[in-house]
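Apart from one protein chain that is not included, each protein chain of the complex appears where it belongs.
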Amino acid sequence: MSFIAVEGKQVELDEDGFLVEPSDWNEAIVSIFAKSEDVEELTEEHWKVINYLREYFKKFGMAPMVRKMCKDTGLTLKQIYELFPTGPAKGACKLAGLPKPTGCV
Amino acid sequence: MSFIAVEGKQVELDEDGFLVEPSDWNEAIVSIFAKSEDVEELTEEHWKVINYLREYFKKFGMAPMVRKMCKDTGLTLKQIYELFPTGPAKGACKLAGLPKPTGCV
Amino acid sequence: MAKTDFGPPDFRELIPPVIKENYGKWKYHEVPQQGVLRHVSESGAVLHSVRMASPRLVSGDFIREISDIAEKYCDGYLRFTTRNNVEFLVSDANNVDPLLDELDDKGYLVGGIGNVISNIVHTQGWIHCKSAVTDASGITKSIMDDVKDYFTGKIALPARCRIAVACCINMCGACHCSDIAVVGIHRTPPRIDDELASKICEIPNTVASCPTGAIKPNPRTKSVTVNQEKCMMCANCTVVCPAMKIMNPAKDGVSIWVGGKVSNARTAPMFSKLAIPFLPNNAPRWPEVTDAVKHLIEVWAVNAKKGERMGEWIGRIGWERFFTLTDLPFTNQHIDDFTTAKTTFRSTTQFKF
Amino acid sequence: MAKTDFGPPDFRELIPPVIKENYGKWKYHEVPQQGVLRHVSESGAVLHSVRMASPRLVSGDFIREISDIAEKYCDGYLRFTTRNNVEFLVSDANNVDPLLDELDDKGYLVGGIGNVISNIVHTQGWIHCKSAVTDASGITKSIMDDVKDYFTGKIALPARCRIAVACCINMCGACHCSDIAVVGIHRTPPRIDDELASKICEIPNTVASCPTGAIKPNPRTKSVTVNQEKCMMCANCTVVCPAMKIMNPAKDGVSIWVGGKVSNARTAPMFSKLAIPFLPNNAPRWPEVTDAVKHLIEVWAVNAKKGERMGEWIGRIGWERFFTLTDLPFTNQHIDDFTTAKTTFRSTTQFKF
Amino acid sequence: MEDKKTPLLDELEKGDWPSFVTEIKKAAATKKNAKDLLNQLEKSYGENLGHWKHGGIVGVKGYGGGVVGRYSDSPEEFPDVAEFHTVRVNQVAGFFYTADKLRQLADVWDKYGSGLYNMHGSTGDIILLGTTTENLQPCVDELADIGFDLGGSGGAMRTLSSCVGKARCEKACIDATDIIRDLTLHYQNEIHRPAFGYKFKIKVAGCANDCCASTARSDLAIVGTWRDTLRIDNKAIREEYVEKGFNIVDRVIVKCPSKCLSWDAEKGVLNIIPEDCVRCMHCINEMPKALRVGTEEGATLMVGGKVAIVKGAMIGWVLVPFMKMEAPYTEFKDLLDKIIDWWAEHGKNRERISELIERMGLVTFLKAVDLKPLPQMVREPRSNPYIYWSPEEVENNG
Partner (left out) sequence: MEDKKTPLLDELEKGDWPSFVTEIKKAAATKKNAKDLLNQLEKSYGENLGHWKHGGIVGVKGYGGGVVGRYSDSPEEFPDVAEFHTVRVNQVAGFFYTADKLRQLADVWDKYGSGLYNMHGSTGDIILLGTTTENLQPCVDELADIGFDLGGSGGAMRTLSSCVGKARCEKACIDATDIIRDLTLHYQNEIHRPAFGYKFKIKVAGCANDCCASTARSDLAIVGTWRDTLRIDNKAIREEYVEKGFNIVDRVIVKCPSKCLSWDAEKGVLNIIPEDCVRCMHCINEMPKALRVGTEEGATLMVGGKVAIVKGAMIGWVLVPFMKMEAPYTEFKDLLDKIIDWWAEHGKNRERISELIERMGLVTFLKAVDLKPLPQMVREPRSNPYIYWSPEEVENNG
């Protein structure tokens, strides 16, 4: 567990750097997470993915499967990795403020 | 198929003497059915069973199983047969205006 | 009130004296000739039973005629078998041959014992059942005409072969454990009369009746709907709800199943498995069905080892070889997709090409 | 960007010349002595492989030591087996004995070939896995200490006996097809931290994770509920949802399963079946578990015919005899109640008293 | 009634096997309903379509079952089978009859029905094929006069049946006919007044040859067996079989499923490992003059046999490996009462007992009927790790 300062507020992160409190999420946090996840600059494409993930989660209570995400956003897996070098789970989901994916490892 | 006159109205019966149109059911019909089913006199006990069946059907969309009916009405199977000599299915259900039981034969 | 609950007549009053005296004391039996059983008691007493084919559906004339015969040769004692043959219980050994002669004269067939095809166990069909896809009696008669030499023992078989015919998958003949089973099937889903259903259908029961969960209540029509992709055309819903109809003369048909058995001899009992998913329902003599049954019997008879019933033979050679030897196509229909389907998939590299 | 997607080193560059030259041309092998394989090629070339036990979890020292040994006797060539033993690939036959001597000197065990107990396939346990009910390495070590004479071939066995240990029913060691499997189990249902679940739980996934459908969403708490009567304590939900906890040191334990196999030799592959539903999780040496395993091996070794693996032996004598001979109680837990349970019920009067 | 032609059915009078069409025609000579049955059947043959309506709920006083109602869907065309109900008459145990008894039956049925019979129905009843609603009560009353009672139908205990058993079979380990007679009398109420959610069938086979297909066709099958060793007469083996050229090794030894037999050709002796024998009957079947079942007789009870509807066919599962079966069969009846009670209590509409066991679990069922789990009950123990532990079991084990 650790804390980061976001706009003056202490925000708690778990050991993987995911938000502990989902409601802490905001755009400023995205910029901070972007750095740790090797995203150089947040483009429109990044936001497209982030917004898609947030909406999907809101609607279905879980993260989409990667293939679905590619289909729905029109991005290839390769493009996703170009956008989020640490991958959809560790990268994109973190930036989107989703709970840490617990699928299989 | 056949018809009987009930309070001036022609009521249609199927070949087993069950009502074709469930909404045709009324108390006068019970008395008519009572005769064909060897029920000599309609007592309070009879009505208890009839009302129970109708309510059960309304609630669950099907007739109760015989054992359940005995339990719920507090009557033994023997008593049911004393009340309705042609039995729960052919006798009691018919008087109660339920659809013809189609369980196993 | 009429007399009730007294049960059937007491069998003890309807058995011949030799049985009464040797009840539970039978020591062994032999089969002096096809159609005749000779049971010998510990006391040395002997009973001959002569087995005669019956169509099962019989008239009063038949009942009276066999009664007459029984009186003539068996002091009136006779029985039926669990496969609906008639057995004359002959106490006086001298009566056996005359009895056989009379039966022969009258054109009755004698046989059905041991490694033969005994009478077909079958069901009501169009003669009395509302669910019948086909006519069990008709198919039975057509098959038995063709295979009667296996009943009389004229042609030998490796083992017994038990055939059953059911007019629908309710399988009142318990086809599910027969060497060869013939079963009427539907191939199109039921149609619903919503208007009628709203009056007559016990909807929860109808929903529950569907093995594949294809039926859902339809609150709008106060009826039900059927998911066509899930429906396996089993007709069970139509038994429960009179507003559902499934009969489709143009598309209904007959299926053939093989390899079941009931006895625990050698192997555990076995279910019959699908051999031919569909044959046309071709009354009055069902040539496609009789040909298929004969063909199955012949392939088995030629290839099985002595003592191997249909299912034991297939167990030894494997289903892939069965389909090759019988030259039957293996189709989508053969692959199970019901609840325990996965237990029927082959989890080994052991197979034959 | 770092180099990616290039795959592992090419095995062709890591095999000894004798393998390169005789690749695909091996003709037969023999086992001159336990722990040594002698493969002969069509060309007449010979390769000796010397198999040595490994604890699987090894240190850099170990890696360097076996490298040194390999260099000394095998030009540096060695491999690991699919059961985590080390195999020294000796091209020069003259090096076999010196190698064996050195291994012996150093206290390494040689063996594991043929009708023996080879290395146990096991899993991470408390050493690295969050799901571990028990410690697989510890149980493995405890068992192998006890049965090492079966590894080295000092005591003979009727056939191979493959043991696997898994620290939870995820069974990363694939216990499900082992002659003997040791599996950590829970016996109490999971507890839910509703507060945490409301933040972190992907509820649909958690609901879907339950094999028995015991989990339902709880809209009130934005969490889930567990139906205790349906819960079989499998822990799958706890893998999916960090807010569900199932560890219960006082009640968790170890189960033992027998009769599985993987090869298609003689019989199809078989699943392991439950033999002992519960033994205490008694670290550091699990005496109840090691005793049980030893006992199972001994009963099998005494009673099986030559060549019969555990499952084949049980197949011949029947499970009822297995429980008698091993003197193990047959309990409610042994009776299957999962989706294909009915296919495990005995549908024949064939059994032994 | 004009005499309709039946060219299709006439085809079924050809051939050597006895013809049911001929039988119907015989009845039709005097019976109008038999004639119309033929006519309607001819129509079915032409159209590939049955002509009986759904349903039919008719009966006689005091009984809830025993009659299967039928109405033609074309009563105008076939007025004489407009009503054509069958009467299920409880057969005599072992299907034993005398000429007199059969004639009495025929007399009654000639009077009230079509004069057509199924000898017998698949469950075991005498099926009297076709009469009118009006005739039902008098027919049943007159059947009672000659000692015949109705069998079962609907959600009831069904007519019990058995193989011939000790009456005529040397292999019978239990008195099958007596058992069904006793149970039939004991359970008259359960047979005649349907009070269950579905049918419940009982069949009794004298031995594991199961000549009445009990494990395939009955919710509770009673199958004769023995606990000691089968009896071997080595002299008879030699003289009646081996010396007459019978290949005992091929026909018996290698086919023994438990491989517990061996033939000592030198001594002419058959050896058996008694505790390995699974009493499959095969060796006894092959050499009936030399081998006999053991003497410590009893039965194995198998629960749950049935055909496919709804959850798939089942062959009965071992419930009690061995039970002595001595009149009045009190131990058996006590158990049966518990079984039926549990099923009637928990079973849904049209749910057979095996389906209920499948739904609730065998262990739950065993607990309800006070039976201990036994390895004989299963082909194999569970292979999946989804073990349920009750809190008490957790306490007891550690």
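Which chain is which? They are A, B, C, D and E, in the order written, and residues in each are numbered from 1.
Keep in mind that, in the parts below, contacts are C-beta pairs under 8 Å (C-beta built on N, C-alpha and C of every residue); 3 or more make two chains touch, one makes a residue touch a chain.
As the structure is a computational prediction, the values presented were derived from the model and not from experiment.
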{"item": "Chains on display which the left-out chain touches in the complete complex", "value": "A, C, D, E"}
{"item": "Per the touch definition above, residue among C:P158, C:G173, C:P277 or C:G307 touching the missing chain", "value": "C:P277"}
{"item": "Residues of chain E (touch criterion as defined above) contacting the omitted chain", "value": "308, 312-313, 383-386"}
{"item": "Residues from chain D at the interface with the omitted partner, ascending", "value": "1-11, 14-15, 19, 23-24, 26-30, 39, 47, 49, 53-64, 66-68, 70-71, 76-82, 84, 86, 89, 107-109, 121, 123-132, 134-135, 137-138, 141-142, 144-146, 148, 169-177, 205, 208-211, 234, 236, 238, 240, 242, 247, 249-250, 252, 262-269, 271, 281, 283-285, 306-307, 338-340"}
{"item": "Sites on chain C contacted by the missing partner chain, in the whole complex", "value": "169, 171, 176, 183, 185, 187-188, 211-212, 231-234, 251, 253, 255, 257, 260, 271-275, 277-278, 280, 316-323, 330-338, 341-353"}
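Everything below uses one rule, namely that only the chains that are shown with their structure count from here on.
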{"item": "Shared chain contacts [chain A and chain E, defined touch]", "value": "D"}
{"item": "Approximate Å spacing (C-alpha centroids) for the pair chain A, chain C", "value": "65"}
{"item": "Averaged-CA centre spacing for the pair chain D and chain C, given as whole angstrom", "value": "49"}
{"item": "Computed distance of Cα centres, chain D from chain A, in Å", "value": "38"}
{"item": "Sequence positions of chain D contacting 2 or more other chains", "value": "342-343, 347-350"}
{"item": "Residue list for chain A, restricted to those that touch at least two other chains", "value": "none"}
{"item": "Interchain contacts (touch definition) - all pairs", "value": "A-D, B-C, B-E, C-D, C-E, D-E"}
